[in-house]
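All protein chains of the complex are present and in place, except for one that has been dropped.
Up next is chain A:
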């Protein structure tokens, strides 16, 4: 979700294959640059492959042109790559959330990109089964100008709801904040 001058993201940390949890401290996000974070979900191999591809291309742009890409630019670039993949022989089955802080306009941004190449700018968004439970909480409590503490409280409510009502025991969550100082992981 976006707040007054930051974006807060939550991702679960379990890497599973059918009934086995292989790893319960997996980070399902990649830092595209100092202020833009990308969260990914979808088919196991596709996700990391596509996400690393985007990360490296963003880095290449920065090395070539010496300027940090804005969140909007990274989202547009990513959507274009996703749209190309949809129209190819074997599309990537990856859903993304791009959360960032634009240092030029001092505004937080959040983009919801799905595996069909849709790009939507949203104040709050979710992918996966968790979306069914958390979107209504965000609908009720989220305002565009919330402070970081309020956002942490909403995030905590979302996680509690998932722990209560989601049928699998999600072993942990990673909460990250992106603001003018960069990206950092926080505890709630």
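Going forward, a residue touches a chain if its C-beta (ideal position, glycine included) is under 8 Å from a C-beta of that chain, and two chains touch if they have at least 3 such contacts; residues count from 1.
We adopt the following convention: contacts and distances are computed from a predicted model.
Novice: I notice the complex is incomplete. Of the names "proteasome endopeptidase complex", "Presenilin", "Armadillo-like helical domain-containing protein" or "COMM domain-containing protein", which is the UniProt protein name for the chain that's not shown?
Specialist: "proteasome endopeptidase complex"
Novice: One chain is left out of this view; which of A:43, A:84, A:147 or A:169 touches it in the full complex?
Specialist: If we include the chain that is not displayed, A:43 is the one touching it.
Novice: What residues on chain A make contact with the chain left out of this view?
Specialist: Against the left-out chain, chain A lists 15, 17, 19-20, 22-23, 26, 43-46, 48-49, 90.
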